[in-house]
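With one protein chain withheld, the remaining protein chains of the complex are depicted in position.
And then chain A:
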Amino acid sequence: MPNHTFILNGKRVTVDVEDDVRLLWVLRDVLGVRGPKYGCGLGVCQACTSHINGKAFNPCRTPVSSLRSSDRITTIEGLPERVGKDLHPMQEAWLDVDVAQCGYCQPGQIMAAVALVEEVHAKGRKVNDADLDKIRNVCRCGTYPRIREAIKQGEARMPGPKKKKAVKHTS
(Lines give C-alpha, C1' and ligand atoms only; values in the text may rest on other atoms or scores of the structure.)
Protein backbone atom coordinates (compact mmCIF):
# COMPACT_ATOMS: atom_id res chain seq x y z
CA MET A 1 0.00 0.00 0.00
CA PRO A 2 1.16 3.51 -0.67
CA ASN A 3 2.46 5.83 2.01
CA HIS A 4 1.00 9.28 2.54
CA THR A 5 2.74 11.97 4.55
CA PHE A 6 1.31 15.21 5.90
CA ILE A 7 1.47 17.37 9.02
CA LEU A 8 -1.30 16.61 11.50
CA ASN A 9 -1.78 18.99 14.40
CA GLY A 10 1.84 20.07 14.20
CA LYS A 11 3.38 16.62 13.85
CA ARG A 12 4.48 14.89 10.67
CA VAL A 13 2.61 11.63 10.13
CA THR A 14 2.94 8.91 7.53
CA VAL A 15 0.13 6.45 6.91
CA ASP A 16 0.04 3.31 4.84
CA VAL A 17 -3.40 3.18 3.25
CA GLU A 18 -5.00 3.04 -0.19
CA ASP A 19 -4.97 6.29 -2.16
CA ASP A 20 -8.69 6.86 -2.38
CA VAL A 21 -9.58 6.44 1.29
CA ARG A 22 -11.02 9.76 2.39
CA LEU A 23 -9.02 11.61 4.99
CA LEU A 24 -11.83 11.40 7.56
CA TRP A 25 -11.33 7.64 7.80
CA VAL A 26 -7.56 7.95 7.83
CA LEU A 27 -7.93 10.28 10.80
CA ARG A 28 -10.57 8.29 12.66
CA ASP A 29 -9.90 4.65 11.78
CA VAL A 30 -6.15 4.62 11.10
CA LEU A 31 -4.76 7.39 13.31
CA GLY A 32 -7.40 7.31 16.07
CA VAL A 33 -8.08 11.06 15.85
CA ARG A 34 -11.79 11.12 16.67
CA GLY A 35 -12.68 14.80 17.08
CA PRO A 36 -13.85 15.11 13.45
CA LYS A 37 -17.22 13.36 13.22
CA TYR A 38 -19.04 11.52 10.47
CA GLY A 39 -22.48 12.89 9.67
CA CYS A 40 -22.96 12.23 5.95
CA GLY A 41 -19.78 11.44 4.00
CA LEU A 42 -20.91 13.90 1.36
CA GLY A 43 -19.52 17.18 2.60
CA VAL A 44 -23.05 18.29 3.44
CA CYS A 45 -23.41 18.22 7.22
CA GLN A 46 -19.91 19.61 7.91
CA ALA A 47 -19.45 17.58 11.12
CA CYS A 48 -15.94 16.64 10.02
CA THR A 49 -14.84 20.20 9.22
CA SER A 50 -11.12 20.63 9.85
CA HIS A 51 -8.47 22.98 8.46
CA ILE A 52 -5.92 22.50 5.71
CA ASN A 53 -3.22 25.16 5.76
CA GLY A 54 -5.52 27.30 7.89
CA LYS A 55 -8.64 27.00 5.77
CA ALA A 56 -11.79 24.97 6.35
CA PHE A 57 -12.30 21.77 4.37
CA ASN A 58 -14.18 18.47 4.60
CA PRO A 59 -11.97 15.43 5.23
CA CYS A 60 -14.92 13.18 4.26
CA ARG A 61 -14.59 14.26 0.63
CA THR A 62 -10.80 14.46 0.43
CA PRO A 63 -8.88 11.37 -0.76
CA VAL A 64 -5.74 11.01 1.32
CA SER A 65 -3.69 10.88 -1.87
CA SER A 66 -4.59 14.48 -2.64
CA LEU A 67 -2.51 15.68 0.31
CA ARG A 68 1.08 16.85 -0.01
CA SER A 69 3.74 16.30 2.60
CA SER A 70 3.81 20.03 3.37
CA ASP A 71 0.05 20.25 4.00
CA ARG A 72 -0.83 21.24 7.55
CA ILE A 73 -4.01 19.51 8.71
CA THR A 74 -5.60 20.83 11.90
CA THR A 75 -8.44 19.00 13.62
CA ILE A 76 -10.29 20.21 16.71
CA GLU A 77 -7.61 18.46 18.78
CA GLY A 78 -4.94 20.74 17.31
CA LEU A 79 -6.90 24.00 17.33
CA PRO A 80 -5.67 25.32 20.72
CA GLU A 81 -2.03 24.82 19.66
CA ARG A 82 -2.56 27.33 16.89
CA VAL A 83 -2.86 30.03 19.54
CA GLY A 84 -0.51 28.40 22.02
CA LYS A 85 -3.16 28.07 24.72
CA ASP A 86 -5.32 25.38 26.32
CA LEU A 87 -8.30 26.61 24.39
CA HIS A 88 -8.76 28.68 21.26
CA PRO A 89 -10.73 31.90 21.90
CA MET A 90 -13.60 30.45 19.87
CA GLN A 91 -13.72 27.43 22.19
CA GLU A 92 -13.75 29.79 25.18
CA ALA A 93 -16.67 31.68 23.65
CA TRP A 94 -18.44 28.36 23.07
CA LEU A 95 -18.06 27.57 26.78
CA ASP A 96 -19.19 31.02 27.87
CA VAL A 97 -22.35 30.79 25.77
CA ASP A 98 -22.83 27.10 26.74
CA VAL A 99 -23.51 26.31 23.11
CA ALA A 100 -23.32 22.52 23.04
CA GLN A 101 -26.11 20.11 23.72
CA CYS A 102 -25.25 16.59 22.57
CA GLY A 103 -21.93 17.93 21.33
CA TYR A 104 -21.65 15.72 18.24
CA CYS A 105 -21.53 18.52 15.67
CA GLN A 106 -19.64 21.00 17.82
CA PRO A 107 -16.03 20.23 16.80
CA GLY A 108 -17.04 20.85 13.18
CA GLN A 109 -19.02 23.95 14.13
CA ILE A 110 -16.05 25.46 15.96
CA MET A 111 -13.59 24.67 13.16
CA ALA A 112 -16.00 26.23 10.65
CA ALA A 113 -16.48 29.29 12.87
CA VAL A 114 -12.74 29.92 13.26
CA ALA A 115 -12.18 29.60 9.52
CA LEU A 116 -15.12 31.91 8.80
CA VAL A 117 -13.87 34.64 11.11
CA GLU A 118 -10.35 34.40 9.69
CA GLU A 119 -11.61 34.44 6.13
CA VAL A 120 -13.83 37.46 6.72
CA HIS A 121 -11.13 39.30 8.65
CA ALA A 122 -8.69 38.68 5.81
CA LYS A 123 -11.13 40.59 3.63
CA GLY A 124 -10.83 43.48 6.04
CA ARG A 125 -14.27 43.36 7.65
CA LYS A 126 -16.19 41.83 10.51
CA VAL A 127 -18.59 38.89 10.46
CA ASN A 128 -22.16 39.91 9.66
CA ASP A 129 -25.54 38.16 9.72
CA ALA A 130 -25.28 37.27 6.03
CA ASP A 131 -22.03 35.41 6.76
CA LEU A 132 -23.68 33.51 9.62
CA ASP A 133 -26.63 32.62 7.38
CA LYS A 134 -24.27 30.85 4.99
CA ILE A 135 -22.79 28.47 7.56
CA ARG A 136 -23.82 25.01 6.38
CA ASN A 137 -23.05 22.93 9.51
CA VAL A 138 -26.05 20.91 10.67
CA CYS A 139 -26.93 20.88 14.36
CA ARG A 140 -29.84 18.53 14.94
CA CYS A 141 -30.17 19.68 18.57
CA GLY A 142 -30.87 23.15 17.16
CA THR A 143 -28.13 25.11 18.93
CA TYR A 144 -28.03 27.52 15.97
CA PRO A 145 -28.95 30.73 17.86
CA ARG A 146 -26.23 30.11 20.45
CA ILE A 147 -23.72 29.33 17.70
CA ARG A 148 -24.42 32.76 16.20
CA GLU A 149 -23.91 34.39 19.58
CA ALA A 150 -20.71 32.45 20.31
CA ILE A 151 -19.19 33.34 16.94
CA LYS A 152 -19.74 37.01 17.65
CA GLN A 153 -18.12 36.65 21.07
CA GLY A 154 -15.28 34.50 19.73
CA GLU A 155 -14.62 36.96 16.94
CA ALA A 156 -14.21 39.75 19.47
CA ARG A 157 -11.45 37.76 21.18
CA MET A 158 -9.60 36.99 17.94
CA PRO A 159 -7.28 39.38 16.08
CA GLY A 160 -9.48 41.92 14.28
CA PRO A 161 -10.02 42.46 10.57
CA LYS A 162 -6.94 43.05 8.46
CA LYS A 163 -6.51 46.77 7.89
CA LYS A 164 -6.98 47.60 4.27
CA LYS A 165 -3.96 49.25 2.75
CA ALA A 166 -4.64 52.83 1.92
CA VAL A 167 -4.85 53.25 -1.80
CA LYS A 168 -2.28 55.73 -2.89
CA HIS A 169 -3.39 58.21 -5.42
CA THR A 170 -0.73 59.51 -7.68
CA SER A 171 -1.41 62.59 -9.56
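To be clear about the criterion, a contact is a pair of C-beta atoms (placed from the backbone, for glycine too) under 8 Å apart; a residue touches a chain by one contact, two chains touch by 3 or more; residues count from 1.
To be clear about the criterion, contacts and distances are computed from a predicted model.
This figure omits one chain of the complex; the name its UniProt record holds, of "Urease accessory protein UreF", "Molybdopterin-dependent oxidoreductase", "MlaE family lipid ABC transporter permease subunit" or "Na(+)/H(+) antiporter subunit C", is "Molybdopterin-dependent oxidoreductase". Within the complete assembly, residues 1-2, 17-26, 28-30, 32, 34-45, 47, 51-53, 55-63, 65-66, 75-77, 80, 87, 91, 94-95, 98-107, 110, 129, 132-148 of chain A touch the chain that is not shown.
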